[in-house]
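Missing here: one protein chain of the complex. Every other protein chain is in place.
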Amino acid sequence: MSAAAADIGATAGQDRFAQATQLQLTWWRFRRHRLALISLFIVALFYAVAVFADFLAISDPHATDARRSFIPPQAIHLFDDGAFRPHVYGLRGVRDPQTFKLVYTPDPNRKLPVTLFARGYDYALFGLFETNIHLLGIEGGSRGDGIFLLGTDQLGRDLYSRMVVATRVSLSIGLAGVTLSLLLGVLLGGISGLYGGWVDTVIQRVIEILRSIPTIPLWMGLAAALPNTWSVTQVYLAITVIISLIGWTDLARVVRGRFLSLREEDFVVAAELAGASQGRIIFRHMLPSFASHIIAAVSLALPAMIVSETALSFLGLGLRPPAVSWGILLQDAQNIQVLAGAPWLLSAAVPVTVVILAFNFLGDGLRDAADPYG
Amino acid sequence: MNVLEVSELRKHYPIRAGLLRREVGRVRAVDGVSFHIAAGETLALVGESGCGKTTVSRCILRALRATSGEIRFAPEDGRVVELVGLPKRQLRPLRRHMQMIFQDPYSSLNPRMMVGDIIAEPLKVNGVPAAERQARVLELLDLVQMPASARSRFPHAFSGGQRQRIGIARALALQPRLVVADEPVSALDVSVQAQIINLLLDLQDRLRLSMLFVAHDLGVVRHVSDRVAVMYVGRIVEVAPTATLYRTPRHPYTEALLAAVPAPDPARRGRQLAVLGEVADPANPPPGCAFHPRCPYAVERCRIERPELTEVTPGRWTSCHRARELELAGVG
Partner (left out) sequence: MRPTPMAEPIALAVRDLAVRFEMEQGNVHALEGVSFDLRAGRTLGIVGESGCGKSVTARSILRIIDRPGRITGGRILLDPGTPQEVDLAALDPESARMRAVRGGRVGLIFQEPMTALSVHYTVGNQIIEAVRQHSDISKAEARNRAIELLREVGIPRPETRIDAYPFELSGGLRQRVGIAMALAGDPDILIADEPTTALDVTTQAQILALLRRLQAEKRIALMLITHDMGVIAEMTDEVAVMYLGRVVEYAPVAALFAAPRHPYTRALLRAVPSVLAAPRQRLATIGGAVPHPGARPAGCAFHPRCAEVIPGRCTAEMPPAIPPGIAGASCFLDVPA
């Protein structure tokens, strides 16, 4: 390409730039951020898994079977005698020579064909449509047979399926927590930045006090106060509230700071001088100017929420079985003896790490792209 | 017929310190300023940085609340409103009659709105119907010599000068009586600055605008203003018709300002004179005449007694004890 052609300012290009909306400019800038773009894809993938969790799961994540405990990860064999015939090995019951208990181990002689859109346990897609179609399944096979991509846990539950379902819980609890934080943060931060004066002082002091309390003891106290009799859903909601109790302070600070600086911007003064009402100034002129900052702040707050839930559940203070979350899965990996025999239980740490990193890169990219003029 | 009469305007900022944020002093940003602007007239407000020019203009527009004083504004012939004590509710309908042109062409336009919407915004909030708004936006763009296609573009597509034109169009949208322009050309390049100055002159002629023109560039001021008010540390020290003020300043500070301007003419090199010292601190102004620590003509009286702004010759007001006796040098 000639140097002249590479230069900016080709009329068509400039025109595109001139008519680009804020959103487009942000997107163009974001696109240049490789890592953030990849992260966006990963995050989207995770949420897709969360939405289609039951469809992607293979075995019932809650179905226990003591005889198939601690089965190591099984591979799907694609070829059988040179022909494409995906299959897994069936399980064979053997007596443990020490405990005399019947346990299952893979039997290379029994090949169970793997099929797509197989029938499995019943579930409701999107909570609406009753179905039992799953992405993968096996044909034939007897009770106890299955595809254990990541092995099984002590109670014989398929770790892969549990992890898929846990994704839904962990990600949604982060999302719910962030939504709650966002509501609190925007509301209180907005009031703080908009009205100033003693209201601002009070809110700022509250934020400082909340932030100065060490989080772990605070959580422990609050979580310990949850009655044992509460249902899974109740606990879930309570945990959401607990983790967003801290999260909102960050968002409130972002919002307040933006309000304070925007109030001084000439274009906001211009709107005021034109006679625009307070509401119009806030919603038409100020909020759009920092929506992108809020999105960035949210994507940075989300991983913190997810980690919080994981940590709480891991410590046994958060969700409780039979709920499945990443924290609960990791709880199973707490015991060093268990781990020594079944190291695959640790694989629950992988999605946590990946999603946290992805969210952080995504947040950084969004933050940089949020202000195409700054 | 005066469009604006300001008298004894004061704006003090409290200086707070300590845990209880007790007031320990006051920045006298504006400390007793009086002037008027006649219909169709442009009054320039000049002075060094921090002397209170922006504060005065923002008080007039009620973007700031004055500490005391009176601002009488005539939104239309035969009606005069006092702005300082006016409740917010009654202020809103008046806003359309006084508008502002900003200094910074970048921060004064909402980057999230298209140019057409930016110009239409004052019309919209003042209840002009949509069809009429469209026509008016085109008219305004034409008035500031911008193509109609600018409507559907975002501010980032325009240069500083073009953005300033858009800002001017927005200020004129409601056909205001008074336009306050705070350093409207100081952020622009020379060639673009000349275009905007000419545009402002044309608009003054065509629309018979009354304008308060805040600037620190004395060259620009000479081109656009009918009268000039010189400010020093929160007070006006001299007001006079432009040509008179430049040719025969009566206040030593005016003389010092004029002498400091470097002339674009190497033949006049070396005439540029530097006044000594620094601007006084408005939180702690010197007693007597605030200019006395820098004034080469200061006498004992200047250190004790504050000179009042008095009319030395018709139309020219000066606050200097020695205004009548000094022979000061001007330009042109």
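Per-chain numbering from 1; labels A and B assigned in written order.
We take it that a contact is a pair of C-beta atoms (placed from the backbone, for glycine too) under 8 Å apart; a residue touches a chain by one contact, two chains touch by 3 or more.
Quick caveat: nothing in here was measured; it's all calculated off a predicted structure.
Among B:Phe102, B:Phe213, B:Tyr246 or B:Trp317, the one in contact with the hidden chain is B:Tyr246.
From the set B:Pro87, B:Gly127, B:Pro264 or B:Pro314, the residue in touch with the chain omitted from the display is B:Pro264, counting the whole complex. In the complete complex, the residue from B:Thr55, B:Gln162, B:Ser210 or B:Thr318 that touches the missing chain is B:Gln162. Counting over the whole complex, chain B has residues 48-49, 159-162, 189-195, 197-198, 201, 204, 216-220, 222-224, 226, 242-243, 246, 256-270, 272-275, 278-279, 331-332 touching the chain that is not drawn.
Going forward, only the chains that are shown with their structure count from here on.
Residue ranges on chain B touching chain A, taken from their complex, read 61, 63, 92-93, 95-96, 98-100, 102-104, 106-112, 121-122, 125-126, 152-154, 156-157, 167, 170, 174. By the touch criterion given at the top, residues 14, 17-22, 25, 265-267, 269-277, 280, 285, 288-289, 372-373 of chain A touch chain B in their complex.
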